[in-house]
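I am attaching a structure below and will ask some questions about it afterwards.
Missing here: one protein chain of the complex. Every other protein chain is in place.
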Amino acid sequence: MLTLATDFGSPYPAAMKGVVLQESDARLVDVAHDFPRQDVRTAAFWLREILPWFPPAVHLVVVDPGVGTDRAAVVVRAGDHALVGPDNGVLLPAARRLADESDGIDCFEIDLGDPASSTFHGRDVFAPAAALVHETGVGRVETREEFTPAADWVDLTFPEPTVADDRATGEVLVVDGFGNAITNVPGDVLAGRYGSTVAVDGEPAPVEPTYAAVDADRRLVTVGSHENVELAVNRGRGEAAFGVGVGDRLTLELS
Amino acid sequence: MLTLATDFGSPYPAAMKGVVLQESDARLVDVAHDFPRQDVRTAAFWLREILPWFPPAVHLVVVDPGVGTDRAAVVVRAGDHALVGPDNGVLLPAARRLADESDGIDCFEIDLGDPASSTFHGRDVFAPAAALVHETGVGRVETREEFTPAADWVDLTFPEPTVADDRATGEVLVVDGFGNAITNVPGDVLAGRYGSTVAVDGEPAPVEPTYAAVDADRRLVTVGSHENVELAVNRGRGEAAFGVGVGDRLTLELS
Partner (left out) sequence: MLTLATDFGSPYPAAMKGVVLQESDARLVDVAHDFPRQDVRTAAFWLREILPWFPPAVHLVVVDPGVGTDRAAVVVRAGDHALVGPDNGVLLPAARRLADESDGIDCFEIDLGDPASSTFHGRDVFAPAAALVHETGVGRVETREEFTPAADWVDLTFPEPTVADDRATGEVLVVDGFGNAITNVPGDVLAGRYGSTVAVDGEPAPVEPTYAAVDADRRLVTVGSHENVELAVNRGRGEAAFGVGVGDRLTLELS
């Protein structure tokens, strides 16, 4: 199985699929091709949330503002999974979630020789490398001379929230397509609080287990499917109603 | 074969695919993931029009404004097909089209225990249930204790038009991506009328078998691929030119 995730929109991912299918009979599954363009951080968040739901697979990821520069191309092995993409950190949060606790991750630098283009490494580097990992086997990456153990690599982490008994301070990591503002505050802080209210930056909002627990167009604070605190509006857009965007800091008063 | 249809946009459907592929080797086919958000009725229309073109399959459908509330989760069996989704009527128009005339439909309530989230049952309830139906076999749903015959369920029907010899009154059911306004008036009312005109709410328009029978940017009334009367513009948007939207009533004078 080989998944694909890019910020390419259409139709460039199809060229990548063609290249993979020249070399491999892998089942292809699209994760997303509409990540915000060149937004490594948002893509890293979604990959961390989505990829762990898959069975063992090779994950081909291209969000690559440095295409054609001297940034490396890497394979990151995490448990039975391998992620293939640019060395800009986009793979790392997902890799940590996918890795066995004890084993950690392995990182390999990719060298396939000079690519055909310097502007479309998705097609000319990452797709053939992912097909090669798939055909070689995730556990045997080091047997191919195209893959060399990497001494270091670019990491990417998300900011940690500050959680106390009566308040939590964090930030909005992403806004999803429904307009839900997903924060880095763990949902645990709302345990036992359904039916009560919290103050978000001083403004009270009901804490509910799901959107339709409040009337249409009303605000709520809930625990999203990512197990983080989420600011939402039933049948509406939480980002707008709470006046927040990606990177904005916020404080929840829990008393 | 397992089809997927949601109003989730991207990337949430990928988590559902991962979950299905953990439990099943089913071939996955996307129907749509851009249904208007939380618009059960529009999704029900499109599923009724699209799913009957498929060979026997399990159809995983999530347009679910009541996620996390006490609305049931259901499997609807219709002929050799099964539809899996929320009990809000979204499955029913398609199920009636898919059902053998004589056998009708069977409905089962799903119980997989407490889901991991109360906001993403597509991932935590419907995807595993659909995989289970696929692996069990559509004809053997009742052999699994997770599926209990349902005594009743939420239905959804579309309004019926009024058709007389010289006039038909109906409404716009949906507007497609090209801007074609698809009505509930059966195309039969236009039989033998190609090349003539009808009045739509008093304004005459040509009746033609296809868009390019009129010049670019000109209005026409035709029979769409759904076999209903459609208001269109060649290379343009019929909804705008006829000034109609979803739910608007209209009268065709056929004399």
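Points worth noting:
Going by the order they are written in, the chains are A and B; count residues from 1 in each one.
As a convention for this text, a contact is a pair of C-beta atoms (placed from the backbone, for glycine too) under 8 Å apart; a residue touches a chain by one contact, two chains touch by 3 or more.
Note that the structure is predicted; figures quoted are calculated from it, not measured.
For the options B:Ala14, B:Val31 or B:Ala94, the residue in contact with the chain missing from this view is B:Val31.
When the full complex is taken into account, the listed residue touching the unshown chain is A:Thr69, out of A:Thr69, A:Ser102 or A:Thr143.
Only one residue in the set B:Trp46, B:Phe108 or B:Phe242 touches the chain that does not appear here, and it is B:Trp46.
If you put the missing chain back, the residues of chain B touching it would be 1, 3, 5, 29-35, 46, 49-55, 176-178, 209-213, 222-225, 227, 230, 235. Summarising the interface, chain A meets the missing chain with residues 8-12, 14-15, 17-19, 21-22, 28, 37-38, 65-69, 116-120, 123-124.
To be clear about the criterion, only the chains that are shown with their structure count from here on.
Chain A and chain B have Cα centroids separated by 32 Å.
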